[in-house]
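Removed from the display is one protein chain of the complex; every other protein chain stays in position.
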Amino acid sequence: MKKLKWTAALETLAVPFLLLALWALASERQWVHPYLLPSPLRVAKAALRLAESGALFKHLGVSFQRVIIGFFITLGIAVPLSFLIHSLPFLKRLLRVPLEFLRSVPPISTIPLLILWFGIGEASKTAIIVMASFFPVFLNLMGGLNNIEEDWKELARSLQLDQGEYIRFVLFPAAFPSFLTGIQLGLSYCWRALMGAEMIAAASGLGYLILDSQDMGRIDRVFVGIFTLGICGILLDKILIKAFNCLIPWKDLEEEQNW
Amino acid sequence: MKKLKWTAALETLAVPFLLLALWALASERQWVHPYLLPSPLRVAKAALRLAESGALFKHLGVSFQRVIIGFFITLGIAVPLSFLIHSLPFLKRLLRVPLEFLRSVPPISTIPLLILWFGIGEASKTAIIVMASFFPVFLNLMGGLNNIEEDWKELARSLQLDQGEYIRFVLFPAAFPSFLTGIQLGLSYCWRALMGAEMIAAASGLGYLILDSQDMGRIDRVFVGIFTLGICGILLDKILIKAFNCLIPWKDLEEEQNW
Amino acid sequence: MVENAPEVIIQDLNRIYKGSDEAVHAVKDISLTLTPGSFTALVGFSGCGKTTLLRMLAGLEEPSSGSISLFPENSYPAVIFQTPRLLPWMTIKKNMNIALRHRVIPRQNKREIKKRVHAALEMVGLNDRADAYPHELSGGMAQRVGLARALCQESGFMLMDEPFSSLDALTRENLQKELKSIWEKKKSTTLFITHDIAEALVLASRILIMKEGSIIADLDRNDWILRNKPEAAIMSLMNNPLIPRMVYATS
Amino acid sequence: MVENAPEVIIQDLNRIYKGSDEAVHAVKDISLTLTPGSFTALVGFSGCGKTTLLRMLAGLEEPSSGSISLFPENSYPAVIFQTPRLLPWMTIKKNMNIALRHRVIPRQNKREIKKRVHAALEMVGLNDRADAYPHELSGGMAQRVGLARALCQESGFMLMDEPFSSLDALTRENLQKELKSIWEKKKSTTLFITHDIAEALVLASRILIMKEGSIIADLDRNDWILRNKPEAAIMSLMNNPLIPRMVYATS
Partner (left out) sequence: NGRKDKNTDLTQLNISYVKSPFNLQIMVMKEKQLLEQEFANDGIEIIWHEINSGAKQAEAMAAGSLDIASVMNSASVIIANSAGNELDVIDIVSRPEQTFAVMVMEDGPKTVKDLAGKIVAGPKGTVLHQMLAAIEEKEDLEGVQLVSMSLPQAQTALIAGKVDAALLAASLIIKTQAAGGRILTSSEGYVVPLLLSVSPQSFVENHSDIIDRYTAVQQKAYEYIQNNQADAIAIGAEAQGLSNIDAENLFDRSGIAREFTKEDLSGLEGDVDFLKNLDMIENAVEASCMIGKTLNVK
């Protein structure tokens, strides 16, 4: 059993280590310009420096808060909206075109409007994050709700479940796998949206760190920013899944997880 | 029947028209600074000017090509990869961490690396688009594949279907609803990624048009860009669904469409 | 307790499915009255439209034409579907519980719900599996849970679609007895689809024979035609392609 | 044509399910040989482990311990599941076709496939519904398609889990006859689960009685115990809780 765990860990980390080795080699041998691909050591040093000064944690904290707030606003809009649209067909006809339209509009293209409506404070940054993560959650949930088997609907009808019970006992559990995909995607797009969000008048945050480091020509710090985003993305995803696992006893999501 | 169609169209267009009216009113009454919210008329004029000069179509053509190429590359990677990972569990363990990592990394943060690897031509723009649209397709397809009912797997085994037949007759049809959600999301994210992609040394394209217009304070043109993106997004989505409909006779996707 | 059992009046009922290949006239011009508290069995060849008729009575399928009236109107049937239809994400107990939330008044009465669920599972012999999930049951067990779920609703109107089809002879016999005694106490208006003519004869006081969408015979258990060799008689009725519409019950 | 019919040797077979509530010992120490070309019926109470045994023979379930050997080894069973398992995204015809792609050699022989599908659907009386989708069929129709799909594979090894459970008496009788005549021609090694003891007696030359995971009786049709009132005899065997393991076939 222990041995099995070992090999599993080995397999999991094989590719990252290989990439790291390749990277070290590439910068050691100077296959590419060291300015553009700083050595792992230099990136590590930059990370350490940022960590020591506390700047990294400040950036991380600010961004984390933005991601969390944005993500929960996304959930708060997308989940009720999809249930509403699912149960009230006229809402679907009303909202279809506007939502379809927004689907292909890049959030950062709307920055002028966001500044107009939300100013240059947190609100417009949050709006960017919400716009970036809304559709994965919404469309996946809609997909899950619409692909529910007719059998369960009939059963709910014949058991005289009311709307709330129907949602709780039938609709939501049936749509859950799709919903899970949606929130996983949504959460990643929250992280990804940080760059766009922190283009608007930000003085901290991981997106700001990356943008500012690019402006200042500190590619090593850009790498630090990228790694922090990637790793935090993985961790938050894990935590989220664990949390949902507690809420939903009928499935082992960690095993169920799509991959 | 005719009357029904009428009311349906009315319902569909009610909200867009309402928004348009509100917009017209807001800019008429100067509730907000006309610099940030140009009147519908001004936007229409800007669109007309851009259309007359042919610039709009040039931008559209270039971007359209990028979206299509990017989207098909995304499909070309995500579809086989998810089937491979589904059938070879060791691949999953190998690729899990790198892919999870990439999931939360903003594509535009990698622009320095993309320029390094792919130069400043089409390749790096395509790479941005692929990065932006990969995960919706990939994760949804993985979700669909992993949530396939055990019953069908057993049936396939007992009928001695080979891997190809299993994929064709069982796996793919079962995963199809999720896949559909994935490609719809993926396609929208292709459009959305244009802004990021055309940050890299572009001289045309809708993303470039928006960026350039933002820099040049031509918010009216930004609106033209946004509207073009939104409308083209809707249209391409429709066309894609129709195309899939021809390929897949067993379902009416236009009705099945999640919404 | 006939007060809860509704009268069911079916008039000129039709159901036409527009299938992907051809239209199927599944139920043809059926007019029928189920008296309050009666136990009616419905037999007929596979595909003759029994399930379609039952589903229309349950309000799950819209008639193409004709009408179904219930007196009192607010009667709600407990339904046993032809497949067990247990929600896979809930334990057996939970599956039973949700069926009772609207039946046990006051709703808050958790103890009453628990008692009824227990009793119903006891009856079908599955009390020890109350915490199992549906996919952990055998086919017959799942069917018995479906039966228990319908019975614990204690409705005055029961619609049952082959509830014993996957059960062995002995379990079947026991459950027939249980069902009979429950019906005798409760006197629900019951429509019972079965393929087993002996079962129909044991349980029902009235037997409807359906063929190609129509009711071709409507028999009372005491009809002369069922005096001896009733099974053979019913089989021959089912088989006879010439009978237009024989209503033996009235004769 | 016994050459295609495998011999099946089961030794000390066990299957324990670690369920969400408690462990279930579904199959207990079964040792058994099915001779090539034999038709064996398996009867027993609901939940006694019949399906589990059949699924292990089909290679769909791993034994917890013990072994199953086939001679010749490459024999592949045609399986009828307890539920019809028709792929909902394909028409009936397509559902049948994919079952034949590996059976008809050369594979390219589309005409042969078409012929066999046609014949099998003809037999179960569903040729006119070949282009319908599974959800458009009645329960019994779907079950008949499952039967047709297994039969058209013309395998020398058949595993059938209650293939006639949702069929009316007449259809059932007809299909029993068909199955019997097919088996007589083809002499496949067949294991047939049923709840209808009469059916087991009609079809099988050997009858296994299962109880709580064990085979408690192994009867030959010509056994003295089945001379008169065979059904009653089997019922009483099934019911007797004391029998440890009676093998009547050898007596």
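Note that the chains are named A, B, C and D in the order they appear, and that numbering of residues resets to 1 at the start of each chain.
We adopt the following convention: contacts are C-beta pairs under 8 Å (C-beta built on N, C-alpha and C of every residue); 3 or more make two chains touch, one makes a residue touch a chain.
What you see is a predicted model; the values in this text were computed from it and never measured.
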Based on the whole assembly, the unshown chain contacts which displayed chains?
A, B
Missing-chain contact, candidates A:Val67, A:Leu180, A:Ala202 or A:Val224, resolves to A:Ala202
Absent-chain contact - pick from A:Ala14, A:Leu116 or A:Ile234:
A:Leu116
Missing-partner contacts on chain A, residue numbers:
32-36, 111-112, 115-116, 119-121, 199-203, 208, 214-218
For chain B, which residues touch the unseen chain?
32-36, 111-112, 115-116, 119-120, 199-203, 208, 212, 214-219
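In this section, only the chains that are shown with their structure count from here on.
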Which neighbours do chain C and chain D have in common?
none
Contact pairs, highest-scoring chain pair
A-B
What's the distance between the Cα centroids of chain A and chain B, rounded to whole Å?
17
Could you put a whole-Å number on the gap between the CA centroids of chain A and chain D?
50
Junction residues of chain B, two or more chains touched:
none
Two or more partner chains touched - positions in chain D
83
Among line, ring, star, complete and other, the chain touch graph is ring
Chain-chain contacts, ordered by label, are A-B, A-C, B-D, C-D
Touching residues of chain C toward chain D in the complex: what are they?
17, 19-22, 24, 43-47, 50-51, 82-83, 91, 128-133, 136-141, 143-144, 161-162, 165-172, 195-197, 235, 238-239
Interfacial residue positions of chain B with respect to chain A in the complex:
8, 11-16, 19, 32-33, 36-37, 85, 90, 92-98, 100-110, 112-113, 116, 135-136, 139-140, 142-143, 146-147, 177-178, 180-181, 184-185, 187-188, 191-196, 207, 210, 214, 219, 222, 225-226, 229-234, 237, 256, 258-259
Chain B-touching residues of chain D, taken from the complex the two chains share:
58-60, 76-79, 81, 83, 85, 87, 89-90, 98-99, 101-102
